[in-house]
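The full complex has more chains than appear here; those shown keep their coordinates.
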Amino acid sequence: MIIVMKQGTSREAAEKIAARVAELELKPHIIYGEERNVIAVVGDDRRKDRTAFETCEGVDQVMPILAEYKIASKETKSEPTIVQALDLKIGGGHLGIIAGPCSVESEEQIMETARVVKRSGAKGFRGGAFKPRTSPYSFQGMKEEGLKILAAAREETGLAIVTEVMTPHHVDLVASYADVLQIGARNMQNYQLLEAVGGCDKPTLLKRGASATMDEFLLAAEYILDRGNQQVALCERGIRTFETHTRFTLPLASVTYLQSKTHLPIVIDPSHGTGHAYLVPPMCSAAVAIKADGLIVEIHPDPPNAMSDGAQSLTLDVFEETMKQCRVIADAVGLKM
Amino acid sequence: MIIVMKQGTSREAAEKIAARVAELELKPHIIYGEERNVIAVVGDDRRKDRTAFETCEGVDQVMPILAEYKIASKETKSEPTIVQALDLKIGGGHLGIIAGPCSVESEEQIMETARVVKRSGAKGFRGGAFKPRTSPYSFQGMKEEGLKILAAAREETGLAIVTEVMTPHHVDLVASYADVLQIGARNMQNYQLLEAVGGCDKPTLLKRGASATMDEFLLAAEYILDRGNQQVALCERGIRTFETHTRFTLPLASVTYLQSKTHLPIVIDPSHGTGHAYLVPPMCSAAVAIKADGLIVEIHPDPPNAMSDGAQSLTLDVFEETMKQCRVIADAVGLKM
Amino acid sequence: MIIVMKQGTSREAAEKIAARVAELELKPHIIYGEERNVIAVVGDDRRKDRTAFETCEGVDQVMPILAEYKIASKETKSEPTIVQALDLKIGGGHLGIIAGPCSVESEEQIMETARVVKRSGAKGFRGGAFKPRTSPYSFQGMKEEGLKILAAAREETGLAIVTEVMTPHHVDLVASYADVLQIGARNMQNYQLLEAVGGCDKPTLLKRGASATMDEFLLAAEYILDRGNQQVALCERGIRTFETHTRFTLPLASVTYLQSKTHLPIVIDPSHGTGHAYLVPPMCSAAVAIKADGLIVEIHPDPPNAMSDGAQSLTLDVFEETMKQCRVIADAVGLKM
């Protein structure tokens, strides 16, 4: 870290801070500047509370340099991680496509949808059985019954089932039906859940919180990795900004940024990322063009009658068209779909 | 809700939508405008997915009118709720002050701090035993041992203990030591946790998520209220914005807005809300002046050596000065402290 | 607009508001709801201050329905506008590419760069002569001398010159050298500048302000259109959010949203939209895939020595590679480049 002293403070003030740094078994280097003195601190300061030096006399600000994640870092593992479940491959040049309804509503709805997903060439099927809902009065999901329907859809189609787990004590139950565990945006910093998922051996899709920084996102993944589970895919699903014409703002630059920092694959969720069905197909094209490692898309046989997220769900027809367009672009940029 | 049709769409298109509305047992009123037709929908549409109509042919946008929370609403209960634990009273003209360190680090640290809190006239004592930390490598709290130290501080001082619970299966444990359960910002939408806390009889301090809207915040409270626990205080602790000179942006207008919408009391957290100790005392003054129902403040005997949040912790001396200033302003605006 | 009355207010309160609405020569329709009464107001209320009704007794909120722009609206003109200058065509299926340095620094730098731009197949050349700089101590541009160098580059290459005008009384001067006038993000709501540019006959590239809403952006265009100049291209260059790993956040969904609302073409600026050179080529690909009508890209013969925006400037080599990739994707999605 870099400790910047206030202008006009003495050499002694900087030396005093340097002495405190040395007490923490870190090496301080004081640089006496024209306007300010600065202390560069050498050593692994990840486990210390770096910001507290800011309250010391004469200190203006403290700037961390090392990112705190390690296992997730490309510096630790340079080859890309491929997250795999049945035929679904995400990362390492594979564009993994996951589609399905927001919520499991009935066996009929799931089977009809899963057949279309299968036919489109996608390899993953999504559907929520445990639903985190903003309002306690909204449909909360079919729970275990929903998981059974999803398992039946896998039985018939061979698609890998991606479904959300909301709380640590459901991990075993959900993992007994699912092929990929999803951790939702609202739970990105639910650390007991991250640890529980880290302790099982299911591939995991970790969604970015709506206001999480990139470092917070990678540190959430680090919780899972640190417990042993190395099959983690990151999912960018949009951030909260002042924009109101989209539900969230989907920053595709996240794909390239994350690919430069981590070996974990990056999936884009254009459904939550925009919130409106008409924006989803073009955003799928853009995500493929920027070489995302996967897509997760909400679709429904009858969006206006969906129990949840109808406004952002593609009809099955539009989804099939969208997959064709994605295939053309995947070919153009050299991704396997 | 209001369904706005696209310009140039026919009367028949609006009638078709109105017919679908009627199928949901809601009453549609079509208003034929000069440029657009609009359908006003009468009836309680809270349990329906309101936005799905947007995908119907001819619909431009759907605008909800009713807020989805009911029990939290001032329309349901007009007199203010007073959250009370031992001598701590929050709401209804009482300014409840809670102070203490971010983390419980040792019995000594807690006792020294609690005595100052007591002396200052505050009635609540905060301290984290289970700590949600961004990095898995940071100090994670003293856990049950920490809770025991907090209980000892209550024993000596009579202060009400406010401490965080992070996961549903810890609720009983934490409730057996604490006087007020805190739900942290990262867990504002951890619905199983909200339900578990809603099912116990401890007063609860619910922190706003860093990117939660006001409706999301009130609906999170609604989860707790809906399970039976009516002793809920809301805590504004700052939102994530583009500002970088503060850790979060603390919007004090939340106090007045929330007081106009809900009977639940509003506590301000100027420590997380700013992230820097020098900003905390003036923000306390401002929060009292705007008639917040409470304050929760991080303090530490030696901030540069704190295990967490040192940069935003007041020294014990500064805290005592701050309380004096708050008292002057509380008197000026007519709050009991 | 829709005027929502507070819960518990009387029918008379709603009737009183309706009477005020009628005074403004608008038609009120009262809908008596189960929980609230609502007044739907029919008629063109664009020229009135719509929000003021909110201060009337019994009113809870006022929701506008009509967007305030007219000439920019697709409802006014359904066929896409093609902005054209020399061989540069933006819109209507044409992908217009504009590239060049942030600032004009010397004739040599401009000529070297322009030749590469020409060779790459792009038709527009950008370069700042009048530079809006955050600090008064930064390089402020070569001013008219810079414009002369740009004109010389057009002379040799035939590229259309795109350059910024910062203040109304420079419009004639800049227009005498430029083929396209650029209005920068900081000046998006500099109304005298918009009016001055609206009064001349040069094609104009209007950049979105960093915190402008879509309606504000389209209304800024409306100022230009309203004065007679119909050759306006909109440029999305990123919005300010809490993200710090990019300079701004570039929301590509803007392209599809704007194409659904306006006939004006949409240009993407991935250089300002990301702030880092390594993010620019992938963002160019994504922008083409989502069918933007144009791209404006900062490039420099020697980015580390650039007078401004070096960090986000592509080298000439990388730019040529980027153009090749864009061409492949443009072919895949059916855009002419």
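Per-chain numbering from 1; labels A, B and C assigned in written order.
Heads up, the rule we're going with is that a contact is a pair of C-beta atoms (placed from the backbone, for glycine too) under 8 Å apart; a residue touches a chain by one contact, two chains touch by 3 or more.
It should be emphasised that the depicted structure is a prediction, and the values quoted were computed from it without experimental measurement.
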Query raised in the report: In total, how many copies belong to the whole complex of which 3 are placed?
Result: 4
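Heads up, the rule we're going with is that only the chains that are shown with their structure count from here on.
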Query raised in the report: If you take the mean of the Cα atoms for each chain, which one ends up farthest from chain B?
Result: C
Report summary line: Taking each chain's centre as the mean of its CA atoms, chain B sits from chain C at a distance in Å of 38
Query raised in the report: Distance from the CA centroid of chain A to that of chain C, rounded to the nearest Å?
Result: 30
Report task. Let me have the rounded angstrom distance from the C-alpha centre of chain A over to the C-alpha centre of chain B, please. Result -> 26
Query - Numbers and ranges of chain C residues touching at least 2 other chains - result: 241-242, 244
Report task. Quick one: which bits of chain B touch chain C in the complex? Just the residue numbers, please. Result -> 2, 4, 7-8, 29, 31-36, 38, 40, 42-44, 63, 65-66, 75, 240-242, 244
Query raised in the report: In the complex formed with chain A, which residues of chain C make contact?
Result: 211, 213-214, 239, 241-246, 249-253, 255-257, 260, 273-274, 278-279, 282-283, 285-291, 325, 328-329, 331-333
Requested in this report: Please name which positions on chain B make contact with chain A in the complex.
Outcome: 20, 46-47, 49, 51-56, 62, 68-69, 132-139, 166-169, 186-187, 189-193, 209-211, 215-216, 219, 222-223, 226, 239-240, 276-277, 303-311, 313
